[in-house]
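Working notes, beginning with the structure itself.
With one protein chain withheld, the remaining protein chains of the complex are depicted in position.
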Amino acid sequence: MLQGLVSGLAAGGTYAALGLLLTAMYRLTATVNLAVAATGMAGVYVMAALAETGLPYGMAAVGGVAAGALTSAGCGAVMVRWFAGSGAQLRTAVSIAQLIGIIALAYILFGDTPRVLWNPAGAPVGTLAGVVVTWGTPALIALAVLIGGGTHLLLARTSLGLRLRAMAERPVTTELLGIGTRGPAVALWGAAGALAALVLLLVAPVRSSDILSLSMLIVPACAAALAGGLTRLPGALLGGLALGLLEGLLAGSAAVREYRDAVPFAAILLLLLWSRRGEVWDAAR
Amino acid sequence: MPPADRAVRWGLAVLALAFLAYGMATALPAYWVFLAMSAVISGVLLQSLGVIAGQAGMVSLCQAAFAAIGAWSTAQLNLWGVPGGLYVWLPLAGLAAVPFGLLIGLPALRLRGVHLAIVTLGFAATVDIVLAAASFPGVDLGLSVGRPAGLSSERQYFLFCVGVFALVAVALAVVRRTRFGATWRALRESERATAAAGTSVPGAKLSAFAVSSFIAGLSGALLAGQLGMLLARNFDPGQSLTAYAVAVMAGAHHAEGALIGGALGVLVAELLRRFGIPQQWANVVFAVGAIQAFTQGAGISDALRAALRRRGGRRLPVAPVPLVDKAVPQAATGTALLITGLSVRYGQVAAVQDVGLEVLAGSVHGLVGPNGAGKSSLVDAITGFTACTGAVELAGHDLNGRPAHLRARAGLRRTFQQDRVPTGLTAGEYLRFAARRPLTARDLAEALGDLVAVDPGRTIADLDVGTRRLLEVAGALLARPALAVLDEPAAGLGHAETERLGRWLRAAPERFGCAVLLIEHDLDLVRAVCSRVSVMDFGRVIAEGPPAEVFADPRVLRAYLGEEVTA
């Protein structure tokens, strides 16, 4: 039981970090960026390609993070150029198209050969309940907390955060007020891509690292973000961790093991329905 | 174009298409028949997306999962050897997908937009996991889905698929013309406006999901018949995502768009294969195409229709029809609306406090007050869009606790300050949708006469905001409610339009047999139209009576009109 929980910690950190990225992007850019894990995946594959040319890991990783940032900034540029005034639903729909495109391009560029992925955080920290915990786990959780904390500070303390929030919530008004947000918005997308690449660089060496599996990490990430209602950062953090722990726990239970991937989804759905029971109308007035 | 003419044209078009399909089935090489079959089957799947995403505007990323359920049912029926073959299995497979559609529709009652997109994606992933763990029935035994007599050859099966596609297309086209079909497109724009027109929003959402999942289930069953053997991969979440992109790109809410989308899927793959280009480029094409369609706000089918319309020449503007006085539908006496002790609180803030109001039947009653006086909260409370305490009676019937759409059906209609007229409908469709009763062209002309000049065939998206506002007012009154609550109908109208609205409103109680509660900032309009006026300030009614008296009341002058008017 305890062993299952501990073994789910790393997954929990992953989901939490990606879920927080989703939440932060939703608040700052009014987009549920379904392509966020795919941009991270692009970073991982570029890192692997660079490492294969003989570049040391550190430099290759920097290149990978930059590639993730560039991919995401490209998506952001499309969003800012053509969909600045669109609602969240349309922007999310656009990110679906971007997800499909990124996956397809990644297959064309990189193929399906497994990559040599060195694990930067593979050294053990200690043993907990018989499970060896590597540096990857605390690193992922720390990254998640960092993303959450950073977003909170950006939103609450800086004028840039205020401007971005205004842009996300009332794009037309903000534009009319003459507040330039295009540059910072694209930069924000880039930063999200870089962070996603960082998360996936930690995750990919210990999970199935093929293009589709990495891109589809978006599904549990969405579940984590939904636990926070897409807006509350602590909710996403706890939701992601809980999801990972639940997954680890269920892997050990014979009764639900078969369909354990469906259980978190059902749990999130119920949670959402309960938390939104009072909301009836689509617009405030 | 007169209806009979249209029918002939439609009939000829369908006949021509039928012969085309028959010609394709007999003349094309076997391989191309197979390709065309694949295109038509994905066309059916795209039609299901056309309903849910194209018409109702809900992002559904699990259509392939619905298709999987249809295919699974077909394989199971095949395994059991249920008599009737695909002819019977096909509708059963569609029906089998419906409960799942409703299951996803239930959260959609509360979740919308991005939340719904995520939930449907999760559902697609979950179905994929379950399917991958448990294979399709009969696959382990090497039993492929059999085709009944009459469908055994590829060519016959192709025509069968075309027939199913055509049936779905015709059924959807027929539904589109009904009020029920308009509901879905209204839902896309605004749930509040849909409820205000007396339509149940949960009902509309669930019906959209039910119909969409039924059609998706059909496509799954057709695929089962086409391939014989099925894999979970046929229906993985990637297929749902790609289908969504293609539906957007092609504009699958029109039948020809769905067909174009299906053909694109097959043709792009075929072309890439011929030129030896990796198949993955197809998805890049669809991704770019979908983004392009999003920037235009229209898919290929919309662009085609627009081009055809342009070629057909612009419609002539219609001159306002002079008002024809008709007999009063029903003599109205007594009280239309009686409010007692009504309060609305948002947390600690009391927006409306202990308000009482009576609107007499057959009268136009004004409600004025400064911004933030609580007028709109009062309207929301009366019409059931906001929780409140106190009593609301409509023509002697207690409305307390009833949801918004039932109040609307009981005869309490409203319009909105914001522009909430569904842009996807034509003016005529909108008026029929709002009226909830059959209307002849003459009814429409008479109702619009003297108010606004608009061709009922025009799409609302092409109309200016002032025209939309007047259409909304006309729609609310065409429903012949006991009371129509008009929330600032003159906002944004020009002077001439406002005068026309005033004349029209004065005649409205007699023509439509209803009372009107008019919330308005334009005091000239209120003076000209209303027999009585209530004034609100800080959530309370501070004065009531005939306009001349009320506007002379010093409390009103002080509270509402301010110093400058007094001076």
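Read from first to last, the chains carry the letters A and B; within each, the first residue is number 1.
Just so we're on the same page, a contact is a pair of C-beta atoms (placed from the backbone, for glycine too) under 8 Å apart; a residue touches a chain by one contact, two chains touch by 3 or more.
In this section, contacts and distances are computed from a predicted model.
Trainee: Select, from "Branched-chain amino acid transport system substrate-binding protein", "Protein ImuB", "Urease accessory protein UreG" or "YeeE/YedE family protein", the UniProt-recorded name of the complex's unshown chain.
Mentor: Matching the unshown chain against "Branched-chain amino acid transport system substrate-binding protein", "Protein ImuB", "Urease accessory protein UreG" or "YeeE/YedE family protein" yields "Branched-chain amino acid transport system substrate-binding protein".
Trainee: Based on the whole complex, identify which of B:Arg155, B:Lys205 or B:His365 touches the chain you can't see.
Mentor: In the complete complex, the chain left out is touched by residue B:Arg155.
Trainee: I'm checking contacts with the chain that's been left out. Which of B:Thr26, B:Thr340 or B:Thr389 qualifies?
Mentor: B:Thr26
Trainee: Which listed residue, A:Pro124, A:Gly149 or A:Pro234, touches the chain dropped from view?
Mentor: A:Pro124
Trainee: Which parts of subunit A face the unshown chain closely enough to count as touching?
Mentor: For subunit A, the residues touching the absent chain are 3-4, 7-8, 10-11, 107-108, 111-117, 119, 122, 124, 130-132, 134, 205-213, 216-217, 247-248, 251-252, 257-258, 260-261.
Trainee: State which residues belonging to subunit B touch the missing partner chain.
Mentor: With respect to the unshown chain, the touching residues of subunit B are 3, 6-8, 10-11, 14-15, 18, 21-22, 25-26, 29-31, 34-35, 38, 129, 132-136, 139-140, 142, 144, 150, 152-156, 159-160, 162-163, 166-167, 170, 174, 226-234, 266, 269-270, 273, 278-280.
Simple rule for what comes next: only the chains that are shown with their structure count from here on.
Trainee: Roughly how many whole angstrom separate the Cα centroids of subunit A and subunit B?
Mentor: One centre to the other, that is 34 Å.
Trainee: For subunit B, which residues are in contact with subunit A within the complex?
Mentor: Its residues touching subunit A are 57, 59, 61, 107, 110-115, 117-119, 121-123, 125-126, 129-130, 133, 190-192, 237-238, 241-242, 244-245, 248, 278, 280-284, 286-288, 290-291, 294-295, 376, 380, 385, 417-418.
Trainee: Could you list, by residue number, the parts of subunit A that touch subunit B in their complex?
Mentor: 26, 32, 34, 78, 82-83, 86-90, 92-94, 96-101, 103-105, 107-108, 212, 216, 219, 222-223, 225-226, 230, 258-259, 261-262, 265-266, 268-269, 272-273, 276-277, 279-283, 285
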